[in-house]
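Every protein chain except one is present and positioned as in the full complex.
So that you can tell them apart, the chains are marked A and B in the order they are listed, and the count of residues begins at 1 in each.
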Amino acid sequence: MKQILIISGKGGTGKTVLTSSLAALAKAAVLADCDVDAADLHLLLHPVVKGTQEFWSGQKAVIDDGQCINCGRCLSLCRFEAIKALKNQDGSLKKIEIDPIACEECRVCYYTCPVGAIQMEDRLSGLLFISETKYGPMVHAKLGIAEENSGKLVALVKQKAQEIAQAEGKRWLIIDGPPGIGCPVIASLSGVDLVLVVTEPTLSGIYDMERVIDLAAHFGVLTKVFINKCDINWDNTRTIEEICQKRGIEVIGYLPFSEEVVQSLILGMPVVEYSKGMIAEEIITLWKKIEAIFQKEGKS
Amino acid sequence: MMISIASGKGGTGKTTVAVNLALSIPERGVQFLDCDVEEPNASIFLKPRIEETVSVSIPVPRIDQEKCDFCGECAKICAYHALAVLPKKVLVFPHLCHGCGGCSLLCPQGAITEQDREIGRVEIGHSNGIEFIQGKLNVGEAMPTPLIRVIKEKARRRGRWTNPASVTVIDAPPGTSCSVIEAIKGSDFCILVTEPTPFGLNDLILAVEVLKKLQVSFGVVINRSSMGDYRVDSYCQENHIPILLRIPFDREIATLYSQGIPIVQEKKEYIEDFRQMMDYIQELLPT
Partner (left out) sequence: MKIGITAKGDNLDSEVDPRFGRCKYFIIVDPDTLEFEAIENFSIEASGGAGVQSGQLVATKEVEVILTGNIGPNAFQILQSAGIKTITGASGKVREAIEKYKKGGFKPVEGSNVNSKFGVLEEKNRR
């Protein structure tokens, strides 16, 4: 089984559009949406959920008002501004409150409360879905608002997808990666056979592409670049080519800006199935190149 | 007043709206805070002159091996597993440390002190009369919130915040995580930028959940409004969310963006649009 990860650094470059099209072309694939903060792949692949799993992660501090003696010790020790004092009108301390969003789960208040009024409570921080699409099984997730540990949920999504791919003897695992360069991206990179970096010829697109290429290089994963909306600024497209050449990274394909892409989004289908022309052809060519990479590898 | 600009996901035009709004209301005395510290891109458009750089650190433990009796308490209480106690040695892993101070506080031997470790930098400067502050998280660091807190603290100290006439524009990170909340927190108003596609709608709904949780009033800017469908419009209508501005798709705008040029610099007619948006926001706010 070969794992292909599609990432971009910057959001909105066309990562999910491309992932959905590769999913449609691959056949014998398992799909994984690792953008657990703002998952979008389901809007194009329309998964039917077969199983849901709760994602419990982390423990937040919770205060028991009945036991709290308002001594203010936690207030002075918390370094994350997560403990707040509510005052009475005369300025005296009325009540101590913990802001679950600001809480970093360090447990300092829990350890130091002189009357044991603070407990650490497990929290449900997201849901994981195992689904079926017309292109194959799909694993996706939803992280709650203001929840951290998205790296951990990404790892879980990938692991489930790998298990399914192995059990069903699928040839491909196609992963829609998270944006940025942080922990979730690092989690999505592990064990991947090919990273496809989707970029666009804008200054911010280039800047973020370089950061994400650095990260992939750091992990020693085979990396290829795909330039989307290449005709928006040809000078910048050339700059991307030069950067890639210097680093010895192949630019594996291009797509021009196209209204067909927007139309396919609105209809909720992979653009490769919507487009009758050049857009579909370019993506089919890209997929053939990806297949060739691994065929070559298989022979040698 | 403080106006933050956010979106459920990246690439919708958050920075575009923030930058062009800031440039359209010069008479207000504008402060611009780029709180997207993982990918600070506003400086590409505003090209500020940086006058001051501040290093932002978190305190990490330092072990006095003389005093330490290897009891293992610090490793036991550390929620981030940043300490390992071996029979004759204590190891510290600063990159895992969140700087909570628990170990130094609770070490029975008083063998732990703290030292600063840099996680990023805050840069302060000016651009076209706008006071510009941005944060840059060092690559490989996982904690953006302390940096955002410093950006906002610096802005507050500079005083414009308290002046009701002046406007602080905050470019927030994308998504729904803690760093987004840290950036938006305390805003008088939040502008959510989206696009009229199913993706845009899906991500807008997530962003709306965040703002409801924070109880900050908000409105929507629809970017590339001419390309897409009406689902975002209907959603806003059903949920009584004001649409503040529509920016139609225009190849010229896309090209300007790709070159790092603000729209209002080349297409002056947009200045009036952003000014009207500002007036509209002011009408929406309780006086």
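In this text, a contact is a pair of C-beta atoms (placed from the backbone, for glycine too) under 8 Å apart; a residue touches a chain by one contact, two chains touch by 3 or more.
On a predicted model such as this, the values are computed, not experimentally measured, just so you know.
Engineer: Touching the left-out chain: which of A:A155, A:L194 or A:I227?
Structural biologist: A:A155
Engineer: Touching the absent chain in the whole complex: find that residue among A:D122, A:E168 or A:E281.
Structural biologist: A:D122
Engineer: List the chain B residues touching the unshown chain?
Structural biologist: 75, 80-87, 89, 91, 93, 95-96
Convention: only the chains that are shown with their structure count from here on.
Engineer: I'd like to verify one number: the distance from the centre of chain A to the centre of chain B, where each centre is the average of its C-alpha atoms, in whole angstrom.
Structural biologist: Their C-alpha centroids are separated by 19 Å.
Engineer: Of all residues in chain A, which touch chain B in the complex?
Structural biologist: Interface residues on chain A, with respect to chain B: 9-13, 16, 37-38, 40, 43, 77, 79-81, 101-102, 104-108, 111-112, 143, 145-148, 150, 179-183, 200-205, 207-208, 211, 214-215, 229, 232-233, 236, 257, 259, 262, 265-266, 268.
Engineer: Could you list, by residue number, the parts of chain B that touch chain A in their complex?
Structural biologist: 8-12, 15, 38-39, 41, 44, 77, 79-80, 98-102, 105-106, 139, 142, 145, 149, 174-178, 180-181, 197-199, 202-203, 206, 209-210, 213, 227-229, 251, 254-255, 257-260
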